[in-house]
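Only one protein chain is missing from this complex, and each of the others stays in its spot.
What follows is chain A.
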Amino acid sequence: MTVLTLARRTGLVLGLPAVLFAIWWFATAGSTDFYVPPLSTILGKFGEVWTGERLLSDVVPSLVRLLTGYLLAVAVGVGLGLVVGMHRGVRDVLEPVLELFRAIPPPVLVPVIMLFAGIGDTMKVIVIVSGCMWPILLNTVEGVRAVDEVLSDTCRSYGITGPSRLWHLVLRSASPQIVTGMRQALSIAIILMVISEMFAASNGLGFTIVQFQRSFAIPEMWSGVLLLGLLGFALSLLFRVAENRVLAWYHGLRRAQRNP
């Protein structure tokens, strides 16, 4: 039974990608277009390009920048979100400014940040943080504001205050919204990692893909694009697994409310 459902779910998840890959495979098979090489060629290059030395010299640095920037953004977004969400005065002052910053497309910040942070890893991490903290911050604010009044009164009357209240009431109760923000932020973080590497870098996935394109190594370039796609897919899968653990109560609650 469980094996069957697992097989069924795997089929559902992988079915459409498999079909799309098949279409790609047959549509480009025997292609002589220099810019659209056959998928077989791309896949052939894939192993060659990404398993050897480049794994350490390009993939790992990219991932380190991505995770550093993302985790920092989570820390800043949740921390600031708690403060803004819990204090009305702070919210009234900051909210218009936050909306303004959020409206700036993050990639345009890259040249600006380069001016004062140079072109090293710090710049890339700052770009990622400054771009992907907004959904986390704004969702945290919403989540904190939505903390139930009755539950809040219950905590007060039982003397659950300070750090205990912050952890057991505010953070846990806002966690569904925080996770939503974190999910949006993850894809933004990947985009910004690539973009920041395309602007100015000496290694990394974005840098390597641009290098391949400039040196007309077209199948290699495509294999890089494919790798980025797979990376995004793997990260979102990982995120889903973590979410299902952390928010098991929330999904259960939602199911219970749907079928009383």
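Everything below uses one rule, namely that a contact is a pair of C-beta atoms (placed from the backbone, for glycine too) under 8 Å apart; a residue touches a chain by one contact, two chains touch by 3 or more; residues count from 1.
Throughout what follows, contacts and distances are computed from a predicted model.
> Please identify the absent chain by the protein name in its UniProt record; candidates are "Cytochrome C oxidase subunit IV family protein", "Probable glycine dehydrogenase (decarboxylating) subunit 2", "ABC transporter ATP-binding protein" or "FecR protein domain-containing protein".
"ABC transporter ATP-binding protein"
> For the chain that's not shown, point to the residue among A:L63, A:I160 or A:V225 touching it.
Final answer for the missing-chain contact: A:I160.
> Touch as defined at the start, partner being the missing chain; which of A:Y35, A:F233 or A:W249 qualifies?
Within the whole complex, the residue contacting the unshown chain is A:W249.
> Looking at A:S130, A:S175, A:T208 or A:S223, which makes contact with the chain not pictured?
Among A:S130, A:S175, A:T208 or A:S223, only A:S175 touches the chain that is not shown.
> For chain A, which residues reach the chain that was dropped from this view?
148-151, 153-154, 156-160, 164, 168-169, 172-173, 175, 249-250, 252-253, 256-257
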